[in-house]
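Here is the structure we will look at, set down as structure tokens.
A single protein chain has been omitted from the complex, and every remaining protein chain is retained in its original position.
Letters A, B and C mark the chains as written, and numbering starts fresh at 1 in each.
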Amino acid sequence: MTDTLSNEEFSRYGRQMIVQGISNNRDPIEHQLLLKSSKICVIGAGGLAAPCLSYLAGAGVGEIGIIDDDIVETSNLHRQIIHSTSRQGELKCNSAKKFINDLNPHVKVKTHPVRLTNDNAFEIFEPYDVILDCTDTPMTRYLASDVCVLLGKTLVSASGVNTEGQLTILNFENIGPCYRCFHPKPPPPNTVSSCSMNGVIGACIGLVGIMQAVETLKVLQKVYTKENFEPFMLQYNGYMDQSLRRFRMRKRRSDCVSCGDEREITREKIESYEINYLSFCGSRNYDVV
Amino acid sequence: MTDTLSNEEFSRYGRQMIVQGISNNRDPIEHQLLLKSSKICVIGAGGLAAPCLSYLAGAGVGEIGIIDDDIVETSNLHRQIIHSTSRQGELKCNSAKKFINDLNPHVKVKTHPVRLTNDNAFEIFEPYDVILDCTDTPMTRYLASDVCVLLGKTLVSASGVNTEGQLTILNFENIGPCYRCFHPKPPPPNTVSSCSMNGVIGACIGLVGIMQAVETLKVLQKVYTKENFEPFMLQYNGYMDQSLRRFRMRKRRSDCVSCGDEREITREKIESYEINYLSFCGSRNYDVV
Amino acid sequence: MSQIDIKVEFLGGLDSIFANKRSYEVKVDNTKIVTLRDLIFDVIVKDLLVNPEENYSIYIQDETIRPGILTLINDSDWELEDELDYILQHKDVISFTSTLHGG
Partner (left out) sequence: MSQIDIKVEFLGGLDSIFANKRSYEVKVDNTKIVTLRDLIFDVIVKDLLVNPEENYSIYIQDETIRPGILTLINDSDWELEDELDYILQHKDVISFTSTLHGG
């Protein structure tokens, strides 16, 4: 683990380092170094990722990977506040990298300008400690979850449409439930809504992205432990009143084909496309927005 | 009211315009034009204002004033994500203006590089429809509230320290309670904590700033009306579990010296410093951070 | 008591097939409506679901709540309770939420 902070880092992170009572009695420097030595990978650089990346970079996460092959468009800018009008037409992952580098040059950013597929998911995820799902389709959510289970990585998963959002932590430290535990069967494709069809209030999805940053900090700084972690889902709604509900969720299912006692999902089956997420989830055309 | 949207604005705001069920049955274009014709003024360009300004600018508020005489420092950047390492040493209001202009050039930004005082508050607030309090001291909170009452402006007020934050709407449409209704007497100065002394988790104060943006949108787009508005306070906490509480608050106090039946606070008394907020709140030295 | 009060909530956009109302207070005779299954099939589908010919399959599939919808009993995943066989109690809050996929 990285074992020192520079004077610049002390003044940069000082205000968060003096917050008491959240570090499990760890020394504040050690608590900060846990972030500095962390590597996270964010799938998607859109409405959830924009604030989530901002605050995780601001807080001093050591290394951030960003997977996105989309380019910045006008219709993104009401909610994807790390991009800008002058960067329209650029790859979102590159635009995000510029934002992060200017906010906090201590953060190492690696861009992955590709779509996550059966082929590349293992290779991309492997170097990172924690994966953040900020994507738009059930297909990618099943793929990301299966790969995280097989690689033993915690997945912080968020989503939002309209004025609502959801957030959960999957495969926590390889003991928590995975996406398939919650959703053994995929939803029929005609019931899945996206931001481009249903719309989204920028601030509402932004709030969910920040909640995702807060939960990721708790994972990286070991505020959550195998002993105290309880599966949950947070559900936010912005209108009419703002509300945040916390649902207590199931533990791992012993019959889960991904993380259960008799696992059917293997790296080989994924990489050979024997497991086909498109046919599993149905053939509607999902836009990642 | 501005009465048209350009094609660029249609594609920029399209995703939020198609969100159903929050516009009080208004036409989506009319609903968007309510934002375009709005003028808001934000006191402070720090940890709350950073995300709040981002999403209000992204959403297409027509004109934004920013009052702040501080300069960008390293210790701000973990939470004040609209500023950047390359803009250290610049006035925060200028840095914020650059951010907003690059995110959404349709927004007109006016900077007020001053501290809010008895002298300048009326003149600064007068052109704006809604004021946002993102400051750090009880003094400024009383001043902003008194001036809003006297000018008949709604005040969206937020604050945060450590992992917690609070949010309320004051003097709503000149019928809701003001800051003095909630706090007839100021707190003893030794009991007030600030971000620089007590620390703050960037994402936690950021979340409160986004909640403030959501509430401001409801005010500007007339989702709240004199008929349906009920005084409330939202209280967020980020650790251990993220939670959001909604407290039902008192209505206007008839004996309030600012907004009650027999008002003692006048513009003249404020501008002549007969009302002295510093001696009212006590003499501790408050840093605006 | 034979009459009990149940709060039923439709979140995550599901309210669109329940008259755009996110929350209902229903009174049921719990000599007849005993389990969550009874509530779903004898009350919610019959009294609350709008335009059932079109919307039934958005809510129900294979005689249970369709995949992609989570069911919560007093803010707990119904898998932690008895799912469809859960015995309703006075003042229970039953929530259904569609899983969101926007990002």
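As a convention for this text, a contact is a pair of C-beta atoms (placed from the backbone, for glycine too) under 8 Å apart; a residue touches a chain by one contact, two chains touch by 3 or more.
Since the model is a prediction, treat every value here as computed from it, not as a measurement.
Colleague: Out of B:Gln32, B:Ser145 or B:Asn162, point to the residue that touches the absent chain in the complete complex.
Modeller: B:Asn162
Colleague: From the list B:Thr137, B:Asn171 or B:Thr216, pick the residue that touches the absent chain.
Modeller: From the options B:Thr137, B:Asn171 or B:Thr216, the contact with the absent chain belongs to B:Thr137.
Colleague: Counting contacts across the full complex, list the positions on chain B that touch the omitted chain.
Modeller: Missing-chain contacts on chain B: residues 44, 46-49, 134-138, 141, 158-162, 164-166, 182-188, 191-195, 198, 200, 205, 233, 235, 237, 245-250, 253, 286, 288-289.
By our rule, only the chains that are shown with their structure count from here on.
Colleague: Let me have the rounded angstrom distance from the C-alpha centre of chain A over to the C-alpha centre of chain C, please.
Modeller: The mean C-alpha positions of chain A and chain C differ by 30 Å.
Colleague: What whole-Å value do you get for the distance between chain B and chain C if each is reduced to the mean of its CA atoms?
Modeller: Centres of chain B and chain C (C-alpha means) sit 39 Å apart.
Colleague: Among the residues of chain C, which are close enough to touch at least two other chains?
Modeller: Touching at least two other chains: none.
Colleague: Do you know which chain A residues sit against two or more other chains?
Modeller: Residues 162, 195, 198, 200, 246, 289 of chain A touch two or more partner chains.
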